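Right, chain A next:
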Amino acid sequence: MDLGTFPILSTITFLPLAGAVAVAVLPSRWARPVALGFALAAWVVSLLLLVSYLPNNPGFQYTVALDWITVFGIQYKLGADGLSVALVVLTTTVSWISILASFKPIQTRIKEYMVSFLILEVGLIGVFLALDLFLFYIFWEIVLVPMYLIIGIWGGANRIYATIKFVLYTLVGSLLMLVAILATAFAYQATTHTWVGAFDFVTLRDFASNGGFSSALEIGAFLAFFLAFAIKVPMFPFHTWLPDAHTEAPTAGSVMLAAIMLKLGAYGFIRFAVPLFPDAARTFAPAIIVLSLIAIIYGAIVALVQPDLKRLVAYSSVSHMGFVTLGVFVFTQQGVQGAILQMINHGLITGALFLLVGVVYERTHDRTIAKMGGLAAKMPVYVAIFGFFIFASGGLPGLSGFVGEFLTLLGTFEFNPVTAAVASFVTILSAGYLLYMFGRVAFGEVSDFLKALGDHLEDITPIEILTLAPLGALVVVFGIQPGLLLDLFHGTVADTLTAANAGAAIDIAPQIVIGGLGLLTVGVVARVMYVLMAPRRVASQLPVPADSGAAQ
Partner candidate 1 sequence: MNVTDIVTIVPLIAAILTAGAIILVDIAWPGRATIAIGTALLGLAITAALVIITGTTPALAYGGSYGVDDLTTFLDILFVSIAAFTIVFAPDYLTPRGLPIAEFATGLVFAMTGAMLIAASKDLLVLFIGLELMVLPGYLLAAYHKTDSYSTEGAIKYFLLGSFSSAIFLFGLAFVWGMTGTTRIDGVAEALKAIVAGHAPLSAGLAMGLAFLTTGVAFKIAAVPFHYWTPDAYQGSPTPITGYLSVGPKIGAFALILRLFVEALGPLSPWWLPVMIVLAAVTMTLGNLVALTQDNVKRMLAYSSIAHTGYIMVGLAAWAAGSIEGLQGVLFYSAAYTFMNLGAFAVIAALQKRTGVTSSLDTFAGLGRREPILGILMTLFLLSLTGIPPTAGFFAKAYVILAAVQAGGPVAWLAVLAVLNAAVAAFYYLRVIVYMFMREPASDAPALKHGALVWSGLAAATVLTIVLGLFPGPLLDVVGHAAKALVP
Partner candidate 2 sequence: MVRKVVPLLLAMAVIGTVTGFAGAMVVVLGQSWDDALFFMLAALTLIAGLLVVTMKDIIRCGLAMIVCFGCLAGIYVLIGSPLVGAAEVIVYIGAISVLVLFAIMLTQTKDAPATLVFQTQAGAAAIASTIIAIVIGLAVLATTWPNATPQRTEVTTVALSKALFSEFVLPFEIVSVLLLAAVIGGVFLAKREPGGPS
Partner candidate 3 sequence: MSDSLDAYLVLAGILFAIGSFGFLARRNAISMLMSVELMLNATNLAIIAFGAFIPSLGAQGSVIALMVMAVAAGEVTVGLAIVIAIYRNKRTPLVDEYDEMRR
């Protein structure tokens, strides 16, 4: 269907803002329904966008461009391609689900909560739709504040540490990205002697594809972008904010974090980092692939021994998102397609897992795996749903998780079989930690801790099922008909690949690489030494493993 000149993108983006205003002005008892109403409205409009989007037309659709800061040719420019559409719909869906899911858990300062949540949604949607780098950056930063408040105000015991860590960590990356954005824009202006289009993504992409940027700039800017995105994804050494944030955040916060915010980084890679700096992307692809492999395996291994449900899922996210970066940077068609699918599926599945953990937490106010047990007897329906998503997360074929994972691996295999072999090793590990968690929570005799709770341990409620049902449905649908998604993406995928394959690796002096690695090693060794030497840490030496959930 044709929407004519209806500014649908702006509508989607700013409906939640209107909602925020409405919630702010209306009395508190209205906060919940109004927030949910606006979220649903945004969702409906986004569905409208989905059906009216024409996957076969190239480029961006429903573009709006208004002059904003004319001095620098900065525009208010939104546009949607398949990737954006899919992610926007995901965002709107998960948003209303999360809002609905926080009706019961959130009892204090509901108004502020809903406002921050809606503003968060604005930022997320904006990031996925912005086509002007400056605008993109603004939305990118806007996302920070509400999440900061959501974790910090409604979070768990250690919330302040977690939230400040989250913000500062993300801020370091994004501020360097700001420098990179400005440098890029100026590099454009310096060559073309006009600011017009200096921040416009499409212009810059074409400029880049004609080798517009100097190698130095490409490397610098790419590294800055990389840092920002890698922290958001999060990629291996930059991931430690995630478990803390997840563990401390309220359920809905974790859901948004896992389902959408982690996608910002991956989206950034696909949309900006690779097309704008293809040569640099080529140059650093091997390093990034290695990091992704580490994230995949290492994340899974660490997940095996997590005592806390949320932490376990958080580390599994690190592992899963590793597939995304891996798929993107092998630069093969299946790889990129798989990466994008993996983004969506991880959003659906991990979001659902956090909701499910939240369900237990609601009843037990505890997330310690060791205390659980035998829920299958107490909450059969819950366990059934839990198991469904566990296996979906484990990449059971027929559910959506599998297709993305397989395509990524296939793309990687085409790139290099050994890499694929290493990466696919995670299927065993993931089965390990997922079934360990599931078995510990669901099977066995009912634990004394749960017995003590008695009737508090009611089975999952209709509302909670309502929050999970859409996700489950999508998981099945995308599992059996991934084509529905894949058709949306071929434009994006093609663009990414053409850009990437246009790129030619810039050669960096080997001594720099070796030196860097050497420094890194020295640093790590030094740190390990320090930690081992420090007397107060003797306690935290390797503990004797209990039932570590590894295959037995």
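To be clear about the criterion, a contact is a pair of C-beta atoms (placed from the backbone, for glycine too) under 8 Å apart; a residue touches a chain by one contact, two chains touch by 3 or more; residues count from 1.
Here is how the candidates were picked: all candidates are chains of the complex that A comes from, given by their letters.
Bear in mind that the values here come from a model prediction, so they are computed numbers and not experimental data.
S.K.: Mark the candidate that touches any copy of chain A in this complex, from 1, 2 or 3.
M.R.: 1
S.K.: Would you mind writing out the residues of chain A in touch with candidate 1 in their complex?
M.R.: It is residues 68-72, 112, 134, 137-138, 141-142, 144-145, 148-149, 152-153, 159-160, 164, 167-168, 171-172, 175-176, 178-179, 182-183, 185-186 of chain A that touch candidate 1.
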